[in-house]
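Here the complex is missing a single protein chain, while all its other protein chains stay put.
Up next, subunit A:
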Amino acid sequence: MSKANLLDRRAVVSQLLKDRKGAIAVGGLGASTYDIAAAGDHDRNFYLWGGMGGAVMIGLGLALAQPTLPVVVITGDGEMLMGMGSLATVGLQQPKNLSIIVLDNEAYGETGGQASHTGATADLVGVAKACGIKDTRNITTMAEIEAFASSLQDVTAGPRFANAKIDGANLERVLSSRDGTYIVNRMRGSLGHTPI
């Protein structure tokens, strides 16, 4: 499954979150959530274990509620394909503080590695661009990841979308909490909101 010159997903996510400051990170279900957990637990990590296709919209709701904080959605190609309409919704809303990055292994890694549309015909950067997201990029190097990590701190120039081709090797799972009420209330607490 491994190919040469593809990025290591754990290194990518670790770089994205290394100097995150107050940034909120939303992880799409499956490997993206494990990658965020592997980079280190954080009050502002929003781990998903389901709701496939919803990661970008959760990011949008957070971004509109917290316009001064960077919000980054880190998800997989399969999850993004299921929520492709949400890119049109983001294009319409133009949230300046929202960044989306797809870790694209061209496969459904969690279910046995079946091929996804991105390995053959679907171009997610093209979709994002056509939906009105102006800052879009294909990423193939760690230097470009570094540049994306620093740009996502700019909450005046989004929304932005990146697609990073990553190595499809299945890595050891790093399990985050899967208790939704804990995850959401921890996030709210870190933003100064008390329980009801």
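Descriptive notes on the structure:
Note that in this section a contact is a pair of C-beta atoms (placed from the backbone, for glycine too) under 8 Å apart; a residue touches a chain by one contact, two chains touch by 3 or more; residues count from 1.
By definition in this document, contacts and distances are computed from a predicted model.
Entry comment: the absent subunit's protein name, as recorded by UniProt, is "Phosphonopyruvate decarboxylase", drawn from "Aspartate carbamoyltransferase", "Phosphonopyruvate decarboxylase", "Phosphate transport system permease protein PstA" or "ABC transporter ATP-binding protein".
Set against the missing chain, the residues A:Lys134, A:Arg173 or A:His193 yield one that touches it, A:His193.
One chain is missing from the display, and on subunit A it is touched by residues 24, 26, 46, 50-55, 57-66, 83, 85-86, 88-89, 92-93, 180-181, 183-184, 187-188, 191-193, 196.
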